[in-house]
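The complex appears here minus one protein chain, its other protein chains still in place.
On to chain A.
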Amino acid sequence: MTDTAFHELITVQRYAAHLSDLDTKDRDARLNTIAEFAEFVGRTPDEMIAEIFNEETRKYRKRGFYSDRVKEFSAALDGPRNRQLARGNVIRSFFIANGRRIPPEQPDWI
């Protein structure tokens, strides 16, 4: 998918609107993380949002799949645990901005 096509997706635009208070560098970094995750799971952002929730039954259907992929994706980052967690949370924020929720990982100290 081209960069332009990625930014034109409605789900990406919704998430980008959620980042309006950030500077360009921060915003681009987060959007880039979404693009990397989309590639990681082999789906477009729009497909991810459509797939995780069944509109007819009003129930989640692939939440476990995405929850596991987010953990794998964040754990693949070579860095400290809090940076890995933050990377996973960018994906969770993307889902939240599009009305879907992947349960966060509770830090051990809580």
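One rule holds for everything that comes next: contacts are C-beta pairs under 8 Å (C-beta built on N, C-alpha and C of every residue); 3 or more make two chains touch, one makes a residue touch a chain; residues count from 1.
The criterion applied here is as follows: contacts and distances are computed from a predicted model.
Going by its UniProt record, the hidden chain of the complex is named "Nitroreductase domain-containing protein" among "Xanthine dehydrogenase family protein molybdopterin-binding subunit", "ABC transporter permease", "Phosphoenolpyruvate-protein phosphotransferase" or "Nitroreductase domain-containing protein". When the omitted chain is restored, the residue from A:Gly42, A:Pro80 or A:Pro107 that touches it is A:Pro107. By the touch rule set out above, chain A reaches the unshown chain at residues 18, 21, 82, 85-86, 89-90, 92-93, 96, 103-107, 109-110.
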